[in-house]
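In this view, the complex is presented without one of its protein chains, the others remaining in place.
For chain A:
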Amino acid sequence: MEEQQRNERNKYSIIVPTYNERLNIALLVYLIFKHLKKNVIPLSALFRNVDFEIIIVDDGSPDGTQEVVKQLQQVYGEDHILLRARPKKLGLGTAYSHGLRHASGNFVVIMDADLSHHPKYLPSFIKKQMETGASIVTGTRYVSGGGVHGWNLMRKLTSRGANVLAQTLLWPGVSDLTGSFRLYRKSVLEEVISSCVSKGYVFQMEMIVRASRKGYHIEEVPITFVDRVYGSSKLGGSEIVEYLKGLAYLLVTT
């Protein structure tokens, strides 16, 4: 009962970094509300409505993402949609810490705006955390029930190779190291993020490896990942070099 009362006061801050996501952000917000504002967590009637806020960290997108966010604030309310913009493109890692500074929840969810991370999985993250008391729940694409759509053979090969290499060398205890759809206890995220220095995909890997080394309880839920429908993404050959450097860095520092 005490546990339930604690749960009832849980608040989830959903941090969404955006850069040129005008079309996606409106859809994402709509879907988040659709999946959290009804009886989605069949644990108890107490959890009928999940208390949450969406923190959008926009890096001065030239496509007018912020105008769309302001319209969304009119519709959904400024207490639910927070726009915490930055003047220029400063990168993802710092976008998270920027959003984190404005988070009022005791839990933080990090997800992409491009709809690769579907909000329909939010209830399973929350449910998993409640059931296990985990400090981190991470979405994994590489178990049954999970999956990826829209990758060509080369992309799949790189991803598998990178994963086997990291699993063999780092023994991280989680199956998906570079995914970024995760739920953190806020205090844990604050602590882990402050010790991370990497960028890009390595950043996601560093976060989870450091958390795992610190002994935090990490759980996984299956997610599917549909590569972005609108806008463009970046993955080049230099990413692979960065990845290998990141791996070596983690080997000697964790």
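Before moving on, here are some points about what is shown:
By definition in this document, contacts are C-beta pairs under 8 Å (C-beta built on N, C-alpha and C of every residue); 3 or more make two chains touch, one makes a residue touch a chain; residues count from 1.
Keep in mind that, in the parts below, contacts and distances are computed from a predicted model.
Of the candidates "Dolichol-phosphate mannosyltransferase subunit 3", "Putative tRNA (cytidine(32)/guanosine(34)-2'-O)-methyltransferase", "Rab5-like protein ypt51" or "NEDD8-activating enzyme E1 catalytic subunit", the chain left out of this view carries the UniProt protein name "Dolichol-phosphate mannosyltransferase subunit 3". Residue-wise, the contact with the chain that is not shown comes from A:Val226, picked out of A:Val50, A:Val226 or A:Ile240. On the side of chain A, touch with the chain left out of the figure occurs at residues 23, 26-27, 30-31, 68, 71, 115, 118, 141-144, 146-150, 156-157, 160-161, 163-165, 167-171, 213, 224-226, 229-230, 250-254.
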